[in-house]
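Report on the structure given below.
A single protein chain has been removed from this complex, and every other one stays in its place.
Moving on to subunit A:
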Amino acid sequence: MSKRFTSLALTAHPPAATHRGRGRSRRAVAPFAAASVLVAGAALTGCGQQRDADVYTVMNSSTDESYHRWDAEAMARCGERLGVTIEQQSVPASQVMTKALRMASSKSLPDVVQFDASEMPTFADAGGLVDLRTLGLSTEDIPEGIVDFGSYQGTYYGAARSVNTLALFYNKDVLDRAGVEVPTTWAQLRESAEKLTQGRRYGLALSAGGAEDGVFQFMPFMWSNGGDETDLDGPRVVEALDYWKGLLKDGSLSKSTVNWTQADVNDQFMAGNAAMMINGPWQVETLNSDKSLHWGIAPIPVPETGDDSVGPLGGAVLTVPNTGDEAREKTAGKIVACLSSEQEQLTYALNSWMVPANAKAAAVWRERVPELDSLADQVAVARSRTAKLGAGWSSVSLALQSAFQSALTGQSSETALKRAQQRATSGN
C-alpha cells in the first residue's frame, strides 16, 4: 500500500512544485522535490505534521485494485473542480480506525477519512469529527434513514456515497431444474433449502463466522422477527437463532458455516456448493466474472408473509476529522460534498453495484440496473446497527458472535443468548 501511496505522491508533486516554483531554476526544483518526498516519508511514519497547502489527503479502505482506481478517478475529477490535489491513502478496512486514532495522537490526521458506518460513532464519540452541516453540506434528497446512518447523536458527521444491505442470491439454473420457487418466507426458505440440498451441494450458504461478517448476516433474521440488539435474550432473538439451528439440523447448511466469512460463502456459491446464499452486492463483480453462472437476487425471506424484511444497512461514510485547521476543514468539506454529489454517487454505485444514498441518484440507478431492484427496496427499510447503541455496538457484536457460534455448535439458543446479554451489559 505504501508503495502505491508514495508513487501517487510523486506524480502529484511535480505540478505542485512548478506551480509555486515559477521563476525558480529547474535545479532548485529537484532538491525541493527530493526533500518533500523525504518529508512525506517522515509524515507517513507518523512523526510530523507537514501539510502541503494544495494537497489534501483522503484515507479510505479501497485496497482492492478496482475500488482504488474508481476512487482515484473520482478524486481526480473533484480535485480538478476544486483546484486542489487529492491524494488517496488506502489501508485495510480493519486498520482504518486504529490508524486514524494513532494519527490523531500525532496530530497528523488526513483531511478526509472514510469510515465504515458502524465505526464512525466511536470516532465521533471521541470528539474526532466535524459536523458536516457546519461545513455547508446539505442533506437534501437524502432519505432520512441514510442521514441517520451518517449521524451520531443527532449530528450529521458522515456523508454516505452508497449504501448496501444483504439479500438472497440464488442460482437460477439449479432452482429451475429442481422446480423450486424463490422463497419469500422462513417456512419456504427452509423447505426449498432442504429440497435443493443434494450430494455435495447445500441448499443455502451463509456466514456465521466469529467476526462482524457473521453478526451482519444474523441481523436480517433477528430484526425481521422483531428482535432487538438491546435485548439479546428476548424470545424474538431466540426464535431467530433457533431458525438458523433448524437449517443446520436439516442439513441445508454446511457445518463449516461457523468458519466462513462472507467471501468464503461467495466462493462456495460460485463453486456450485450452494444453491442459494445470503450476501451483499459487493460480490456482484466477482459473480459476474463467471459467465456460466446465472444468478438472481431477492429480498431475504421473512418469518410470515407480509412482514418487512429488515436487513442491516452497510457501507462507508466520508467524514472530516477535527484537525483544528478551519480553512483546511472547509475545503475538506467541499471535497466530501463533491465526492458524495449526485453525479459521483451514481458513477460509484454503477461501478460497485451498491445503491446510491441520494434518492435522485438511486432512481436513475434503478433504471440502469433493474436486476438489483430488490436490493434498492431493501435498502429503503434497512436499519443501522449503531443507531441504538452507538459506540457500544462492538461489545454487543462480540457477545452475539460467541452466542450464535455456541448455539450452532450444540448449546441451546436460550442459554447462549442469556450469556451474551450478560456479557454485553457487563462489558459496557
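As a convention for this text, a residue touches a chain if its C-beta (ideal position, glycine included) is under 8 Å from a C-beta of that chain, and two chains touch if they have at least 3 such contacts; residues count from 1.
Everything below uses one rule, namely that contacts and distances are computed from a predicted model.
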Which name from "HypC/HybG/HupF family hydrogenase formation chaperone", "(2Fe-2S)-binding protein", "ABC transporter permease" or "Nitrogen fixation protein NifU" does UniProt give the chain that's left off? "ABC transporter permease"
Check each of A:Ser256, A:Ser412 or A:Thr425 against the chain that is not shown and name the one that touches it. A:Ser256
Specify the residue from the set A:Asp125, A:Asp307 or A:Asp377 that touches the hidden chain. A:Asp125
Among A:Met219, A:Ala332 or A:Leu398, single out the residue that touches the unshown chain. A:Leu398
Touch with the missing chain holds, among A:Thr63, A:Asn351 or A:Gln411, for A:Gln411
Can you work out which residue in A:Gly79, A:Pro110, A:Pro183 or A:Gly209 touches the chain that's missing from view? A:Gly209
Counting contacts across the full complex, list the positions on subunit A that touch the omitted chain. 94, 97-98, 101-102, 104-105, 122-123, 125-128, 200, 202, 209-211, 254-259, 268, 271, 273, 322, 391, 394-395, 398, 401-402, 405-406, 408-411, 426-427
